[in-house]
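The other protein chains are all here in position, but one chain of the complex has been omitted.
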Amino acid sequence: MSDRIPRRPLSPARMEAFSDGVFSIAATLLVLDIALRPPGSPMEQVVRAWPAYLAYVISFLTISAAWIAHTAMTDRLALSDTLLVRINLMLLLVVAFLPFPTTLIAEGLSDTSGERVFATVYGLTLLTIHLLAYALDSYARHERLYTDGQTDDQLQSDRRTLVPTVIGYLVAILIGLVVPAVAVALYFALAVLLVVPFREIRHLVFRRA
Amino acid sequence: MSDRIPRRPLSPARMEAFSDGVFSIAATLLVLDIALRPPGSPMEQVVRAWPAYLAYVISFLTISAAWIAHTAMTDRLALSDTLLVRINLMLLLVVAFLPFPTTLIAEGLSDTSGERVFATVYGLTLLTIHLLAYALDSYARHERLYTDGQTDDQLQSDRRTLVPTVIGYLVAILIGLVVPAVAVALYFALAVLLVVPFREIRHLVFRRA
Amino acid sequence: MSDRIPRRPLSPARMEAFSDGVFSIAATLLVLDIALRPPGSPMEQVVRAWPAYLAYVISFLTISAAWIAHTAMTDRLALSDTLLVRINLMLLLVVAFLPFPTTLIAEGLSDTSGERVFATVYGLTLLTIHLLAYALDSYARHERLYTDGQTDDQLQSDRRTLVPTVIGYLVAILIGLVVPAVAVALYFALAVLLVVPFREIRHLVFRRA
Partner (left out) sequence: MSDRIPRRPLSPARMEAFSDGVFSIAATLLVLDIALRPPGSPMEQVVRAWPAYLAYVISFLTISAAWIAHTAMTDRLALSDTLLVRINLMLLLVVAFLPFPTTLIAEGLSDTSGERVFATVYGLTLLTIHLLAYALDSYARHERLYTDGQTDDQLQSDRRTLVPTVIGYLVAILIGLVVPAVAVALYFALAVLLVVPFREIRHLVFRRA
């Protein structure tokens, strides 16, 4: 704890409310990027809009993954402080920005000219969201803002997913400089990996069998 | 309960906050699809936008019905777990997508060329919302996440409405392949049936009489 | 209370959360209707957009007034029931619709051709919001959903503002059929009257003097 500045302990309640607001609005605004893609018959136009659907799903899942990590973080939070609130605001600034690269990627997958640039901008935004979520968690841990009862095992296992995630995004971004479509496929795979709880599903299925 | 994986019980509070955010934003974004329909006098343009009003009302009522079911579900929830949060996120992904098929149907009802495709896409989205709301409830029941005091009668009666709802949507979608306008009328009727509490209204009126 | 149907008492908490979501989003979406009005110098374009600013302020104040009435209502609520939730959803459906007539009025004040139609549509929407807010309050009172400690004086004084409000809107709508600009001025005056607490301000000023 601080020894010189009197730390003002803040209730995490409104930080959660504001964050839930930004997460849910950013996720819901993504739909505004989806539009039919003329020319063609109505059916063709609906089908040809698939890059917009894919971009919607990837971005929605990435925001979901960040929200899940954020919830896990604030659930353990005993108190909040000035810097934590600011790091959180930086995270929200990037989350609220995500609809823009999502539009780019939706366009980039059909107009191949901009594909490479757009895939890189998108990947960097996704990576930044994960890095800021990690910074938030690290700061809370370092400043001992978490409740005491928390088992260290849980914290360890949560952190263990970060390094492969960051490596995954870096590899995807580099591949995207050569084959942008593969990068987008990797972003999708990473989002699915982060959100779908394979361990729990396997467990549920085997228990039933 | 799980016998191998230590289940982390999650507080349902933030799941509710995030869900309320997505439900209310998706419902409010629907208005952005409404626009005057030139050419014609101002009065004609206002009147000729009726497919947009109808689509707005159907989608708003469907989101309302999903929100009512969701509220009834989380009100009974004693705790939440990893998979429940994910199923909920899938539900929200489809709810947040609804403004797009709503635009399609608003256009489809005036431009008859795409009517059939748009009515089908719209119906499938509405059906998916109901199926995912059912999956959420089934999982919570199966994993015994509900509070104990809950009477089984109530649960039974809630579930009883699902099968006719799903059949209703399937019938409407099939009819829509032939006569799209009838499908839209049926989606409207189903939404009204799900939201308007006819039993309570009859009771209220008869008690007064 | 009901004598035949077992009434399921609902917690008003999520009804409040969903309502606050719709109220705040509808109020914030209003800004999307504001745009510069070419041609002309930048200064002229900013100034000539005044109908959009005025429409923004009127709609924001009307939503604020509805939100204030809604808060006063739910603050007194001891419990909620099936019908109350539905009446509330109807109110939210109209509140979430308000951005559309707001666009119309912003356009109507500059293009005089549609003025009359747009002022009427706008006025009817504002009136419906007030009527549904009243219906909500009446139902809660009739079904004795309010907490007992509530003084009847307070309830009486709240209800006393409704009749003049409804008369005011009806008069404004009728005048708008002849002189639309006057109707808009009256909508503005009514919104200001409903939101600005003249009694409290006078009291504050006189106490200071």
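Brief remarks on what is shown
Note that the chains are named A, B and C in the order they appear, and that numbering of residues resets to 1 at the start of each chain.
Going forward, contacts are C-beta pairs under 8 Å (C-beta built on N, C-alpha and C of every residue); 3 or more make two chains touch, one makes a residue touch a chain.
Predicted, not measured: the structure shown is a model, and the values here were computed from it.
Considering the whole complex, the hidden chain is in touch with A, C.
Of the residues in subunit A, those that touch the hidden partner chain are 2-5, 8, 10-11, 14-15, 17-18, 21-22, 25-26, 29, 32, 81-83, 85-86, 89, 92-93, 96-100, 104, 108, 113-114, 116-118, 121.
As for the chain not pictured, it touches subunit C at residues 16-17, 20-21, 23-25, 27-32, 34-36, 41-43, 45-46, 56-57, 60-61, 64, 67-68, 71, 74-75, 154, 195-197, 199-201, 203-204, 207.
Assume only the chains that are shown with their structure count from here on.
Considering the contact criterion stated above, no chain is in touch with subunit B and with subunit C alike. Rotation angle for the C-alpha superposition of subunit A on subunit B: 90 degrees, rounded in steps of 5. Work out the mean CA point of subunit A and of subunit B, and you get 26 Å between them. Centres computed as Cα averages put subunit A at a distance of 37 Å from subunit C. Each of residues 17, 21, 25, 29, 32 in subunit B touches at least two other chains.
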